[in-house]
Structures are given as C-alpha cells and as structure tokens.
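Quick one: this structure, given as structure tokens, is what I'll be asking you about.
The complex appears here minus one protein chain, its other protein chains still in place.
Moving on, here comes chain A:
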Amino acid sequence: MHQEGANELLSAQKSSDSGLQIILHPLPILEISDFITRGYQRNFKGAVVGGLLGQQNGRDITIEHSFSVKSVKEEDDGGVYELDQEWFRQRLDQMKLVHKSPELDLVGWYALVPKSGPTVQHLPIHRQISAVNESAVLLGFHLENMLSPMPGDPLPITIYESNMEAEGEDKEMKDSENPTNMVLRFRKLPYATETGEAEMIGMQFIREGAANASADDAQAETKNIAEQFEQKIAVTDGKGKRRAVMTSGSVSKNPASPSKGKGKEKDEPSSSEPQAQAPNPDINLTRSDSEYMAALQSKFNAIKMLKSRISLITTYLQRLPPAFTEGKQTTQEASDAARASGGQYTIPSNNILRHIQSLVANIDLVTPAEQAALRKEMLQEANDVKLISLISDLLTSVSEVKEAGKKSSALESTKPGKGPSGGGGFGGQGGDNNVDYDFTGSFDTAQLRGGGLPEFEAVGSMQQEFSGPSEALFNFSD
C-alpha cells in the first residue's frame, strides 16, 4: 500500500527539465547526519525534519545552511507530522537575522525519505513549507543506502521539486463543469555539490584522523591527541615551539622539545598505548617540515585519484569487445553480447564514448597558447617564493649570531682581563653584563666580499667557522 502511494507521488514525467539548478553545500549534509546520530543516541522518537537555507537567484538555488525544526504528530489526523507553525516562524526569523551576508532565505526542507520517493507522510509539511516559498525543494535523505553502502556510491541524497500536475493521462482541456484535478507531484532534480575554500579546509580538518566520538577513558583521549599530531592538525597550545612527533598511535612529544623548558610535556608511557610501535624515522621533523609534507601528501592523494580515474577509462576502452572496435557490430548488438559474456567485455555505450572523445579533444585546451608569457609569470612566482625563503634563512642566521654573541660574552665576562682589546673591536664590555655586542665596528673593518649580497657572505662564513665561541667571532673574513 505504502509503496504504491510513494510511486504515485513521483511524477510520471521524465526527469526534471524545469531548469532549476541546485547547488548543495556540505554543511546541511553534516547537519542532517548530526541530527540522525544524536537521534539514535538519545532515543529520539519524532521526525527527522529541518529547514534549508540558501540563495535563490532565478533558476539557481544554493543550499548552504540547515536547521532542525520542531514537528508535532497530529494523532487525530492519522499520525502525520506537521510543523509547529509558531516555533517555525520564530526560528526562521532568527535564522534570517543572522544570515545577512550573504542573505539567505528558506529554500526548502529536509526529511528522511525512502529510496522510492516521498510518501503521503511528507505532504503536510511540504504544503506548509511551500506556503512560505512556492518553489521549495525537498531534500530526501535515504537512510537505507547507508545501511548497505556500496563503494563508490554517491551521496544518499535526492532532491525533489514539486509541481501541481494534471491528474491522469488525459491532458485535454476540461470545461468548467469538470475542472482538471491538480495534484502535487514530486520530481527528482539533479544537483551539484560545491564547496567554498573555507568549507573545504574545515572538511579536511574534520576528515583527517580517525578521531571518533567515543567517551573518554584516558586511553581514547590520548589516542585522539596522537592522531591529531600524526595528521598535523593545527593545535594551539600557546607555549612556544614544540615538535610534533609522528609516531603511529603512540603519543609523545619529543622530550627534548626546544621550548626553553616551557613546553607541555605529555609523556604518556608507551605501555598505555596498545599500538605503540618502533621509533618513527620522522621523529626529528620540525613543524614547518611536517606541514610541507602534509601538503605533499594531499597532492599525492589527489594525483593517485586522477590516475585511478584515468586507468578506469583506459581499462574500459581496452576491454571493449573486439568485434565492436573493429566496426563489425552495431552498438546494440555489441552491448548485448557484452552483457552475455558475463563481465569479460565492457558494455559499449555511445554516450560514454562520446564523453571520452570530447575529453581527448579537450586535452588540447589544457596547455595555454601563450607559452612565453606563462613561463615568465611562473618564473616571477618562483623568484618571489625563493626570495621569501632567503629572507627567512637570513633572519634565522641573524638570530643565531645573536645567540652566539651572547654566549661568547658570557664566556668573556668570566675571564677577567680579556677586556675590549681583543681584535675585532668588541665594544662596551663594562662591569655589567652587556650582552649586546656592537658588531658594527667589526663589520666595517671586515673584508667583506664585494658584490652580490655581502650580508649573506658574512653570515655564512660566521656560521661555517663556528669552532669555538671566541675564535669564531674574531674571524669575519675567510
């Protein structure tokens, strides 16, 4: 009974050609999932329904935000769910108030929908929502798909639009005595997912690591922290430099962390970590190196994906039935034969082949026409990047030199009588511990190599010759 009802509600017309373009953002999907999980964990007995907010520009509808709504079950009306109008109106106003830039409005609602389509149960709320927005869409979440997921399955979501359609096959004009019976029909709408930059980064943050929502025992907690470090998610502990140790499963900050004794020491004994493994070769990576590696890793994954997709296409083409490729069979015959062959040959389809041909033809478009201009720009970018790296290295060297100066002055001050007379003109060595050496004099007298970047030379040679503290500081020229 129910199934027939569901199919009845789906339009008899083919897939929607109303021209509505739907763009779905990831947040509503996660919000629905959150509602569902929370519902299960708290024994929620009501309906899983909510409103969708987005922008509607003519034919383009974006779905960017969602919020759960309070629904009441009308017992006397056959047990269907309806929105609490007062509550809904208030919540919608609140949402509109805080979503001003960009301005979002109600574009539809979501509910759990069986795979076969919306049922009569969905009608009352749909009517209520449509009263606010005529072209409201229904986002149906198919929970059964999640129960038995197939790899490579798309999202278990279908978006329906509703239309009033004339009932029955008969489409002729009726006169006023027998008015055409208009009923509500749903039609599937194709949709695309789009993700903004910030959304993408947020999703990546959430996706990384196997951090699950298990309640804490100390082990689970530290395990999550370990995964966090393993995946190098940005964590502020606000206590100076620390090194993220990349061990799989075991947690330890490198105890020799150079944070001047302020570092947070989280030495979990490895015995408490059932998955503690042999020391990781990445143990000495600095944070910037690990970040760079993470970027490389994600690039690598993306390339792997690209490669697998391409090989999928090539495998498809390679395994087309040979009779077909030689042009001896029509597509129809070939596809029947291929199906009959039980997986040995792929099924040729004109549609797919046309797509592939356009793909090949488009390869040409990838390389731009203006090669010279492109190369110049790439060089400029590369130069900028290298310059910044150079500056960064320079500053690090400068601070190291300062350290060296400090240490040497500390040494000098313990040897009475050395005074300021040593070669190189160390200034201002008074009774107080003046740790700021005035290197300016020595710079002037030092034989800096001409041309190029004298600073770098000087700094470089200083670093090379850092044998003992005192001696090294006397040798500025090589």
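Everything that follows uses one rule, which is that contacts are C-beta pairs under 8 Å (C-beta built on N, C-alpha and C of every residue); 3 or more make two chains touch, one makes a residue touch a chain; residues count from 1.
Here is the rule we go by: contacts and distances are computed from a predicted model.
Student: Per UniProt, what's the omitted chain called: "Mediator of RNA polymerase II transcription subunit 21", "F-box/LRR-repeat protein 4", "COP9 signalosome complex subunit 5" or "CBL-interacting protein kinase 6-like"?
Tutor: Spelling it out: the chain absent from the display is recorded in UniProt as "COP9 signalosome complex subunit 5".
Student: Write down which of A:Val183, A:Ala373, A:Ile391 or A:Leu411 is the residue touching the left-out chain.
Tutor: Once the missing chain is taken into account, the touching residue is A:Ile391.
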